[in-house]
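Note that this complex is displayed minus one protein chain, with the remaining chains in position.
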Amino acid sequence: MSAEARLAELGLKLPEPPAAAGSYVPTVRTGDLLYCAGTICSLAGQMTHTGPVGRDQTVKTAQEAARICALNTLANIRAATGSLDAVKRIVFISGFVNAVTGFADSPAVINGASELFVQVFGEAGRHARAAIAVAGLPKDSTVEVLAVVELKS
Amino acid sequence: MSAEARLAELGLKLPEPPAAAGSYVPTVRTGDLLYCAGTICSLAGQMTHTGPVGRDQTVKTAQEAARICALNTLANIRAATGSLDAVKRIVFISGFVNAVTGFADSPAVINGASELFVQVFGEAGRHARAAIAVAGLPKDSTVEVLAVVELKS
Partner (left out) sequence: MSAEARLAELGLKLPEPPAAAGSYVPTVRTGDLLYCAGTICSLAGQMTHTGPVGRDQTVKTAQEAARICALNTLANIRAATGSLDAVKRIVFISGFVNAVTGFADSPAVINGASELFVQVFGEAGRHARAAIAVAGLPKDSTVEVLAVVELKS
């Protein structure tokens, strides 16, 4: 089943591609790789989750934040390529979690993004990954997700 | 206009390539990609901006720090390739900002680097990006910038 068909089956509709929060572009293609800019958890220009996990958010609410970042990344990929079916493989994601000092559960948070990629792309959605807790994110977003994607030639 | 010509027109002179602060090299080429090591805001071996934004630095001074990081990255690119005109495209930059906990304006800071790349390379300088606030950077640098660059074949 194609990624676009799976997305429909999951009842998911991608958000509008987010506006850039600075002097950059959402994606750059080099060879067969598509480098995707960091996405934060916003929908239609409104933040959905702000503040650090361990104070303003829980692991559970932050997983939903991570899922929204991933949806925004998918929206950027489709805007760049025309269709999610252009994706050959999700190669790598970096997940940054806005969290209180010493937060040790960033993998659980970033699973919210990782699992969406697997739901949409199946085996081709399985990626290598890093999950890091940091002092702050743009617009006080709870999560930021970066992706490197391989496109079909 | 070529990147080297634009640089001259902007009245910019690149610094000496910075000395590595550890057991690594400034750039590695693989295929047409040049991976650039993180650069900090130092000139001629002296730090220009140290300490976190929100305590020791403002967004405005940190933008200048980010610009200096970008100049150091350009110096490393030229040292590796002989000329900035070897660059086909700035693909991705990761901008890390040394900042107080909860700092939410890292995109504004990293614009100091992003805008330099666009000034020097024009459309080819427009890149995907992440901006992240972190607990600490090498030598207490206020900013660190990493770049992935596509070279002409």
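Letters are used for the chains, namely A and B, taken in the order the chains are written, and counting of residues starts over at 1 for each.
Just so it is clear, a contact is a pair of C-beta atoms (placed from the backbone, for glycine too) under 8 Å apart; a residue touches a chain by one contact, two chains touch by 3 or more.
Here the structure is a predicted model, which is why all the values come from computation and not from measurement.
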{"item": "Which residue of A:71, A:120 or A:133 touches the chain not shown here", "value": "A:133"}
{"item": "Contact with the hidden chain (one of A:56, A:85 or A:115)", "value": "A:115"}
{"item": "Touch residues of chain B, complete complex, unshown partner", "value": "21-28, 30-31, 35-38, 51-52, 94, 96, 98, 101, 134-140, 144, 146"}
{"item": "Residues belonging to chain A that touch the chain removed from view", "value": "31-33, 89, 91-94, 97, 99-108, 110-111, 114-115, 118, 126-135, 148, 150"}
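The criterion applied here is as follows: only the chains that are shown with their structure count from here on.
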{"item": "Rotational angle, Cα trace of chain A fitted to chain B, multiple of 5°", "value": "120"}
{"item": "Inter-chain centre distance, chain A versus chain B - centres from mean C-alpha coordinates, in Å", "value": "24"}
